[in-house]
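Below is one structure, written out as structure tokens, with a few remarks after it.
A single protein chain has been removed from this complex, and every other one stays in its place.
And now, subunit A:
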């Protein structure tokens, strides 16, 4: 009985396992293998030459390769951190606003918020590049009406990355608001009624009921927001090309430049492996933190 059960389970799982193996596991293993090779992306795999950890030494070394990679890693971390820090609270705030059943126009607001997520990033990037335009850009024109001088936005290494973060937040916050609303619907209304009877204020209800019971949703949102942020590419490729002074040179854009444009496949793979490891570490740390809070 058990063996026939195992056989049928194996048969049913085989298609999915094969697809995952071919399209996920093998490319990942291939990338790891290539990171230890000297390889031009324009040559067959048969031409690779094993060089041990030289690629990793190079990307953390003092030459321009190392400087650019470390800069891109830091930029990606800042971009990801800022995106998550802004998106999550905003999504909860908007979620709470939209979730109020007695507020008119809630559905319309929900639609408007989610619609930004449906706009392709390429269109968002093009529109925002014009919004940020130094002289004729609407944002600076509005600032000038308030007596504030023109801001450099994308033209300054100090503000370019943050400007790209704002663009990301604008586009993504609607999606995460929907996730927050889904989390809010899972909280029983009776808890709020009981809290109200006990004299808890709105703030106390939010702090002691809403936030703790939204924790799982927020964890899921944080993981998705981190993965989305790490994959940022279009706004950088379309608007800033990694500049000025490499201030918006994020890892996906840099890996594309090294691995494809310069055909340095081994170096590009080593960078991709480091990105993957960094992402795994951050997500694991997040889960570990949440599990500890749960056990407490």
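Points to keep in mind about this one:
Definition applied: a contact is a pair of C-beta atoms (placed from the backbone, for glycine too) under 8 Å apart; a residue touches a chain by one contact, two chains touch by 3 or more; residues count from 1.
We take it that contacts and distances are computed from a predicted model.
Choosing from "ATP synthase subunit a", "Lipoprotein", "Enoyl-CoA hydratase-related protein" or "ABC transporter substrate-binding protein", the protein name stored in UniProt for the chain missing from the display reads "ABC transporter substrate-binding protein".
Shown as candidates are A:91, A:129, A:210 or A:228; the residue that touches the absent chain is A:129. Although one chain is not displayed, its contacts with subunit A can still be listed: residues 40-43, 63-64, 68, 129, 133-136, 150, 152, 154-157, 237-246, 256-257, 260-263.
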